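The structure appears right after this line, and notes come after that.
As you look at this complex, bear in mind that one protein chain is not there, while each of the others sits in place.
== chain A ==
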Amino acid sequence: MTDAFRNRIDLELTVNGEAVELTVPAGRHLIDLLRLDLGLTGSHAGCEHGVCGACTVLVDGAPVRGCLTLAPQLGGADVWTIEGLTDRGLVADLQAAFVARNALQCGYCTPGMLVAAKALIDAGGTPSRAEIREHMSGNYCRCTGYEAIVDAVETVARDRAEGAMS
């Protein structure tokens, strides 16, 4: 272990709309900060090297890999996880569509999927199935085969677009 890794840093940021102050090792990754330091276990670690998307959370509005983001990058950041998004109802329609379409089986990929889908849906419009597949292809799911996830995202995009028109 290097001294740099052992060094700890003081951090102030906002997580799910709540101010957080904590001291963590400088080598702390966001996913560990959330899970270990804040007890927010809704975000998961699948690969810990940026490939699977299970750790996807929102930082300053953009989806990022929690396993690649280091604590020192997070001073003043605005972080949203599945817990906060759920409490505020910000992904309620996606969650309802995922349940109705059975777009989750074991559920381990689901929080990351929902955050990735939110980014696409929030951009507006009605993406094609191919566009949805392309957008979601940074998030690995071993269980579903993806079709139900694509269906759920497509339904919400269409419903939101129709809601916006009416």
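Keep this in mind: contacts are C-beta pairs under 8 Å (C-beta built on N, C-alpha and C of every residue); 3 or more make two chains touch, one makes a residue touch a chain; residues count from 1.
As a working rule, contacts and distances are computed from a predicted model.
One subunit of the complex is not drawn; among "Caffeine dehydrogenase subunit alpha", "Stage 0 sporulation protein KD", "Menaquinol:cytochrome c reductase iron-sulfur subunit" or "ABC transporter ATP-binding protein", its UniProt record names it "Caffeine dehydrogenase subunit alpha".
Considering A:7, A:23 or A:41, the position touching the chain not shown turns out to be A:41 (whole complex).
For chain A, the residues in touch with the chain missing from this view are 1, 25, 27, 35, 40-49, 51-52, 54, 81-83, 86, 95, 98-100, 102, 104-111, 114, 129, 132-134, 136-150.
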